[in-house]
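Report on the structure given below.
Note that one protein chain of the assembly has been removed; the remaining protein chains are unaltered in position.
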Amino acid sequence: MSSLPVASKPQPYSRETVRKTSRLRGATVTQGVCPYCAVGCGQLIYSKGGQLIDIEGNPESPINEGTLCPKGANAFQLAVNPHRVTQVLYRAPFSEHWETKPLDWAMDQIARRVKAARDADFTVRNEAGRLLNSVRSIGTLGGATIDNEENYLIKKLFGGGLGVVSIENQARI
Amino acid sequence: MQTKTNLPSPTGYAGIVTKPPEWHTLVVFDILFNNLTTGLFLVAAVGELAAPATFTPVATWAYPVALALLLADFACLVLDLGDSLRFHHMLRVFKPSSPMSLGTWSLTVYSLLLTAIVAVEFVAAAGWVPGDSAAAWWIRTLAVVVGLPFAFGSAAYKGVLFSTTAQPGWKDARWLGAYLVNTAVTLGAAELLVIAALTGEQLAVDTLRLAVGLLIVLNLVALALLVGDLYPLLSRLYARREFGVAGLFVLLTGVVIPASSLLAGGVPVTASVAVASLILASLGVRFAIVRLPHDAT
Amino acid sequence: MPGLGASFGRGAATTFQQDLANSDCILIMGSNMAEAHPVGFRWPLKAKEKGATLIHVDPRFTRTSALCDVFVDIRAGSDVAFLGGLVNYVLSNDRWFQEYVLNYTNASTIIQEGFQDTEDLAGLFSGYRGDGETGKYDAVEGHWGYEGCPGGTGDPAGSGQSFRVRMLRGEHGIQGHDLEGGAPSHSAPRKHMTTAPGGTPPRDPTLQHPRCVFQILKRHFARYSPEVVSRVCGCTPEELVRVAELLCANSGRERTSVIVYALGWTQHTTGVQMIRTAGILQLLLGNMGRPGGGIMAMRGHSTIQGSTDLATLYDVLPGYLPQPAADEQHETLHSYVEHEGLPTGYWANFRKFVVSLLKAWYGDAATPDNDFAFSWLPRVDGDYSQLLYFDRMARGEVKGYFLFGQNPGGGGPNAGLHRAGLRNLDWLVVLDWFEIESAVFWKNDPNGPRPAEIKTEVFFIPAAASPEKEGSLTNTQRMLQWHDKAIDPLGDCRSDAWFLYNLGKRLKQLYAGSTDPRDQPLLRLTWDYDFEERPRLPDGTVSRIEGEPDLEKVLQEINGYHLDEADPRTGRPRLVTAFSELKEDGSTACGCWIYSGVFPEPGRNRARERKLTDNPLQPEWGFAWPDNRRVLYNRASAAPDGRPWSQRKKLIWWDQESRHWVGLDRPDFEQEKPPDYRPTPGATGMAAIAGDQPFIMKPDGLGWLYAPGAVKDGPLPTHYEPVESPVGNLLYPRQTCSPTVRTFEGPLNLLAHTPTADYPVVATTFRLTEHYLSGPMSRFNSWLNELQPAMFVELSPELAADRGIVHGGWLTVESARGRIEARAMVTRRLRPLLVEGRMVHQVGLPFHWAFAGEVVGGNANDLTSLVADPNVSMHEAKAFACQIYAGRLAGHTPTPTKSAAPWPTREPVPDTPAAAQPEGRLGHGK
Partner (left out) sequence: MASRELEVVHSPQVETPPSRGPLSAFLDRLIGPFHRGEAPERKPAMGFYTDTTVCIGCKACEVACKQWNQLPADGFAWTGNSYDNTGELSATSWRHVKFVEQFADNQPPEPTGNGRVSLHVLPDQPHDVRWLMMSDVCKHCVAAPCQQACPTGAIIHNEFANVYIQPDICNGCGYCVAACPFGVITRSTLSGHAHKCTLCYDRQKDGLVPACAKACPTASIQFGPIDELRERARRRVEELHRRGVPGARMYGSAPTETYTELHSFYLLVDRPEVYGLPEAPFNPWLHMLGDYFRTAIAGAVTLAVPLAAFLLWGA
């Protein structure tokens, strides 16, 4: 069958079609790293007017060379997602529902609870007289999905500052 | 949002890959009205031109009827679009490669001419111009003559539209266009017969009874050719029994009833019965045709 | 990853993903790389295109298997047997790389008299204390140590004292307290296992000495014959031999093979030993430290390596320094260093690292007089790992808990017990993006009590998405990459850093003025990371967020700085350029010594560097610890004489002219130490490491075929059945499961002990490409949910027929912990295996579903058990016993907590017209 006669005929372009460009024009691009697995794919994050408009692989990254897996390609929907919580939620003991609260209130409440628990349970030495200087009734979990610096701050504040010993993350699981 | 069946399908991708368009009942009636209006116009025009004395009075009533049917057809067409407010985009291009484009254009021209004819008649009937005004006659005749090819085109494109698709059944229906245009004329003749009977043009009635009779037989031939095309698929889709029932229905409504009512006499009642029965028959066939790809996939 | 640390010195992947493309043969085992790390799998495929052979050994035929040249299916949990078979093949057929093994491994080292192998004791090593089901090894009494080393030769420091088996540094899980807590009162310094008072322990270069490691190794693996292995694993002897032959044929001077593993190995009670066996195999074949060789550990989370390095773990401090224990030896800095340090090898610098960390944390408050505030560090007196802590939590012993982007209520092993734990807290703080299981357990758990019966107070702090914050991530190849902040977080969303920084500030305020010594660590904690001025977003606008910490300041602290020297450019302390600059006199501060060099000078954040060069290793893209070395132990890429083993496989080599190690990579070795350097007797530190000893983290500079006291369940890998298995141990009939495994049975954690008849089906959990973990980052995303919308179980047609289960129908899986329902994916990709002459069925369970999100379903982790391997308290999700039958589960089934969001969710941002930008500005799409 003869090839291409159709394509060579003049085509009825609409004005919009002619005007069409990629939405990346005029966007600000930021260096990102995929938040999912440990492969560490480089991503380019495009934003315009304070809004995310696109996230895709960084073609220069020697690890992924611009490619992504379905989860990496989904990074945009992970950030721009109607299910995301954008206010502090609080559930009182035995309550059946969430209440939304101011961030400042929550920070204050949490700090007070930490202090109360620490003051009550801080142990300097155990029965055997060995040095403990630890709090065993508070713990933290997580770190493998956040940033290095945040992990360091967790260990420093909770471990070095408060004396919390049960500081854990996904590495074990 | 689309939803898929939650039943697990057997693994693999055997079977038909094409997807049927969302063409259902509206399309069935679109085809029917298309045939009714174009057929009526064609037969009336031919009659008027071949034997003016006998048929002009009948045709005079036929054209307004054809216009009404055409409007009904347009309604179907527009409503069947995904975005009805964009119907006029059809006229953005003239594309002979697309039967739908061709059809839309001929329908448009046909509708304009038909409107002109009816308008002239109305003006004459209202007595705003003398009934024997040469100008009026010329315009009307010209419109009729020019209208003929466009009316024909409007009737002819439908079948080709269906047969130039990738859909199971349709794509094999080499004689679909032939069958539809044939049915159009048959129906048209029958409609004209009713009008003739109502207007009491005896000669026209007798001539049309004969014509319709012959056309019915011819229509059977066209249908046979079509079924021949579709047989492989039909036999796969439907049981022999369903097949027989359908055949019986078509034979009864398409041949036996109209034929016998025509033999019974040329009064409006018998003519109307014949038309009604024929319409019933063609509706049945059209339903079957439109359903084909949906049933097949 | 202690398996790697025990064998080589550092518990991290020894190479980088792109290097897989240089391999001649890739054994993927315990990993479903194509599905769990699709982009990483790009590199094995490149190798394949270049002619390499890809082998996949797995219980299931997966998307990885589909792309591999060879696929062998084995019974889940029988990996040590299979690998042992490979080791045995290499040894018994003399296919090992002689020159490499002789010089670079401890094959010739002689082990103490009195060490007894599993061969002698029917599945146990000498020094075992316990009933065979649970117990501990005493490596000293077991005489695991090197000949002539005090650890067990009557040396006062060691003799007769219970030696607490410890992993050498480079791994986490160092303490190894038993469940009841309380470290043994005495323990010999770890150096006593491997360091002879007078220089190097005796060796036999002929490898003939009956007690030399090589001979012990031969005896130990002798019984792992292809026939026996095939009966344990369910594969055919031919399949094993084929894999062995492929590996041997693709190893040596000219060729290299690599082994890739992931959580398919780690999530076993014998996981550490699986990795150990792989290490032994790679050492014997001479593949370590060479291009296209090594062991590539594919880790699961974006910075799971970083969170391990920076130690959000109970038993380590940043940089793999052991968390002090409630031991006499850890009371003072001196005795701590004495016990945990090593006289030879790089760990001789131990004290520098500890002191620098204390200076980084406590600043001026850490002085030589107060032992640099060493006593302020909390001491561990038991196992505070996640599993154990939730067990405690479920018994109501915990008051408050923080969740930073983790979802134990959905993804924890035996998640039911984890939810019970959450229900028994006084208060819980959840930082996340979505209302995950661990945040809504009190109202949406279909099998939980009514909210009115749950006391837990829950604070949900909305977290910033990754484009809404900056920071660095350490990927699976130890490479730090910084990601920039693109936009401000939505509404009240805040970065975890913001939360921590401001919580710290508030706590300091609450405690302000306290003179109680216990409060001093917090009050004196250095905590000043404010931005100099409100930061700007990339588009130039000023950030709306107040109180965000400057994370580059944090990274600088992690990198380390000189306290006695100011940087003229900034007036702030001068940054260290490498950990070699760290001092033990308190004049340097460093938050994590292995990361030193990541921020060598002001304004130069190497994690942020994105420079491409013509060096295929791309050393200027990101920063790999340690010291930007991309291939660890790369000294081994050259022969003992310093010349590359072959041109084809050259990486670094000794350059006689410049008298330096040169090449593509940063040498993982002293740059100026010639190959012919020999230590003087009694030399300490790096001076004790000869010029041909590549494993500098090891006290003897050698790769450890035999790991004395490095792992708690034996110096050599041994096949034990999983805690739950339908079959007994064919290799050691008298010893079914690991003798040192820790099980915690209780009403919430029942076990079906091996061999179990009640639960005859072997279950293994797995990850799908389309989802992520228990779903917090995928089951709220419609684009992913539509790709894998429902929980299903993969099973063989035979099993399906046996149980009357039809493809696509419903089935119920039951374990001793619970039951779940799922759709049946009946497929030939799973086969029943012939084990012990009987047919063993296996089922595969994806672990992505639970009760919160757009799609919900049966949670595989409601079935898994809470058991802990002795080394790292790792559970066993990859092999447990279950029973399955047709039909749905009676009772509550979860319903989605969110409905699929219509998309797009907002008006598109208007296009910038072409006119606004000259053509050709968008050339970056390649």
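The letters A, B and C name the chains in turn, as written, and every chain counts its residues from 1.
Just so we're on the same page, a contact is a pair of C-beta atoms (placed from the backbone, for glycine too) under 8 Å apart; a residue touches a chain by one contact, two chains touch by 3 or more.
Computed from a predicted model, the values in this text were never measured in an experiment.
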Neighbouring displayed chains - absent chain, whole complex: A, B, C
Options B:Ser101, B:Thr253 or B:Ser277, residue touching the unrepresented chain: B:Ser101
Residue in contact with the excluded chain [from C:Gly114, C:Gly363 or C:Pro538]: C:Pro538
Residues of subunit B in contact with the chain not shown: 1-6, 8-14, 16-23, 42-43, 46-47, 50-51, 53-55, 80-90, 92-93, 95, 97-101, 104, 152, 155-156, 159-167, 170-171, 174-182, 185-186, 189, 203-204, 206-208, 210-211, 214-215, 218, 222, 293
Subunit C residues touching the omitted chain (full complex): 34-35, 38-39, 41-42, 45, 61, 63-67, 71-72, 234-236, 484, 486, 536, 538-539, 768-770, 782-790, 792, 797-798, 800-808, 823, 825-829, 831-834, 838-839, 854-855, 900, 902-904, 908, 910, 912-918, 920-926
Absent-chain interface as seen on subunit A, which is shown: 1-7, 9-31, 46, 54-57, 59, 64, 66-74, 76-77
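FYI, only the chains that are shown with their structure count from here on.
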Most distant chain from subunit A by Cα centroid: B
Maximum inter-chain contact count - chain pair: A-C
Inter-chain centre distance, subunit A versus subunit C - centres from mean C-alpha coordinates, in Å: 21
Distance between the centres, which are taken as Cα means, of subunit B and subunit A, whole angstrom: 63
Touching two or more other chains - residue numbers and ranges from subunit A: none
Where subunit C touches two or more other chains at once, by residue number: none
